[in-house]
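Note that this complex is displayed minus one protein chain, with the remaining chains in position.
Each chain gets a letter, A and B, in the order it is written, and its residues are counted from 1.
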Amino acid sequence: MYVAVKGGEAAIDNAHRLLADRRRGDRSVPALTLDQITEQFALGVDRVMSEGSLYDRRLAALAIKQARGDLIEAIFLVRAYRTTLPRFGYSEPVDTGAMLIERRISACFKDLPGGQLLGPTFDYTHRLLDEELDGDPQIAIGERRESLTDAAARVADILGGEGLVEEDVDPAGQSAPGDINHTPSEFPMSRAMRLQSLSRGDEGFLLALGYSTQRGYGRSHPFAGEIRIGEVEMEIIVPELGFAVPLGRIQVTECQMVNQFKGSAKAPPQFTRGYGLVFGQSERKAMAMSLCDRAMRAEELGEDVVAPPQDQEFVISHCDNVQATGFVEHLKLPHYVDFQAELGLVRTMRAEYAQRESTFQTDLQEAAE
Amino acid sequence: MNAMSRNATYNFAYLDEQTKRMIRRAILKAIAIPGYQVPFASREMPMPYGWGTGGVQVTAAILGPDDVLKVIDQGADDTTNAVSIRKFFERVAGIETTTHTAEATIIQTRHRIPEAPLAEGQVLVYQVPIPEPLRFLEPRETETRKMHALEEYGLMHVKLYEDIAKNGHIATTYAYPVKVEGRYVMDPSPTPKFDNPKMHMSAALQLFGAGREKRIYALPPHTEVVSLDFEDHPFEVQRFDRPCALCGAEQVYLDEIVLDDRGGRMFVCSDTDHCETRRAEGHRGELGGELSGEAK
């Protein structure tokens, strides 16, 4: 007698129990603490905050632990949590010019006011595996500058003084930046909304697209005008008080890409900009973001839209890894009803094909005879 | 109980009230413009995009404490994702659930419409992956929106006609496009075209939610829903040349079950409630056994 397979609740519960077991792993190995994750996997935590769109190191660390180190799964956990949070208001724009800088470099100038500050970078490390880290070697405490001697003006502002670089305004005159969480996407999308999408966009996707612009798919002649990492003050205006109240500091990475531009019918010759800003420390993401931002401005600047990175509907519709992973992985769900429909069709078409072939063969034979 | 208390900080039916209001407004406009896809600010849900987040958001926005919810996937109440979504609503809304089509006030579905005709007052909520029927002919939203605005559906007819020219018949078996009240071409979600006629003049309200694509659309009860076709190639549904092996039902959609690796097959109702109800009434097919057993 036939016994149908049922995917019952018990099967799901068992699967989740097994997941919990595998997540914990060998019980003789101490469990990770969230402090260990925030302190020692800080860049992974930053990515989860950035693409999860929630600045909370502890929750990002918790998500990474719960996701067994799968960062996209962790990002998803954080996103699904943040969407339930009440919205109290919108912060004032952060002033990255007033950033407490930990790292700041410009590829456009040998030296500049405020100096080149390398900060905690992998750059110029030799990528040799360090076996000493298979232990807990003594590491000297990093030294701190007392204070900056020079103010570190933003490179874009230095160039802007000469009129060489376009002004930092939204050309379409959209004054309110909008909120991608509350507005269904509509194309063409304002630059402010595109930047919001890019900032939480998938690092790998933006990296590949940014890379493709360098290889000629929407070439934009970029120079890393400035990359800066550090803490900025967050403020919110309380209507009852009528002035801005500080909420605290967050760490961000900002990239201002400066792009050579010959001018077009729509804009004079000048340097144009691509912009990147992400939570935490992630200059790969901020740089890729600014390349993509600049590429998507093609239409606004009168350039031909010829490559995928310049196509805002293509980039914005596909940069969210929570959406992408969900839809790709949904192929795991049962589709047997539709498969049955296709099975019936293919059987019919094969029968028709065989019929035609045999008629054709008969005709040939008759013609030969 | 334990599960409920662990989720005590979430609102009834998970969504916050502001989100519900936004979805409710979209639903009302969707009902007022049958077949038109209303954009809405879809939220992240605690299940992945593509796994029913659109349907879940619609259900969460309309659900009340007196509702009785049924969730099906592939026509079955016991498929893993149906179980998971049903459990979600039991946990976050504490509502009553059922597997009986006739008892449900809200039925959330993926890929099927129940065999038994729905009644006045019932709501059928579809999970939709790609709401745009023109998407595979034109990938750009900016273009397809214009096509709907101008009622410019020639491309869809050309595509279907190319099928006929190449294969002798239309080679679309599921997500078969329909025209609503003579105006909007609409994607019925990936239900087999077998189910298309059930949408026409249904007594139930039909709501469609696409979470990842951020669209909601609707068919009010008693709405004209016509599958696209041609005079010389009228629309036809799939036919099965045998009845359900368990309950003997005819004119229903069947799942093909592979019994062994020597070509042994049986065909049974895809709508598990329909099949169980019929067997409870004493109907038997040729292999009329009992459904039991569980995935481990």
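In the analysis below, contacts are C-beta pairs under 8 Å (C-beta built on N, C-alpha and C of every residue); 3 or more make two chains touch, one makes a residue touch a chain.
Convention: contacts and distances are computed from a predicted model.
What is the missing chain called in its UniProt entry, if the choices are "3-isopropylmalate dehydratase large subunit", "ABC transporter ATP-binding protein", "Phosphonate C-P lyase system protein PhnH" or "Ligase-associated DNA damage response exonuclease"?
Listed in its UniProt record, the absent chain's protein name reads "Phosphonate C-P lyase system protein PhnH".
What are the shown chains that the left-out chain touches?
Looking at the complete complex, the unshown chain comes into contact with B.
From the list B:Ile85, B:Met199 or B:Leu219, which touches the chain that is not on show?
B:Leu219
For chain B, which residues touch the unseen chain?
Listed in rising order, the touching residues are 11-12, 17-18, 20-22, 24-34, 36, 38-39, 61-65, 121, 145-146, 148-150, 181, 183-184, 205, 218-224.
The criterion applied here is as follows: only the chains that are shown with their structure count from here on.
Just how far, in Å, is the C-alpha centre of chain B from the one of chain A?
33
So in the complex, the part of chain B that touches chain A is made up of which residues?
So the residues of chain B touching chain A come out as 10-11, 14-16, 18-19, 22, 39-46, 48-51, 53, 73-75, 78-81, 83-84, 87, 110-112, 129, 140-142, 167-168, 171, 173-175, 190-194, 212, 214, 238, 245-246, 253-257, 259, 266, 268, 270, 287, 289-296.
Applying the document's contact rule, which stretches of chain A touch chain B when the two form their complex?
Those residues of chain A that touch chain B are 1-12, 14, 76, 79-80, 82-84, 86-87, 181-188, 313, 317, 322-323, 325-330, 333-338, 340-345, 349, 352.
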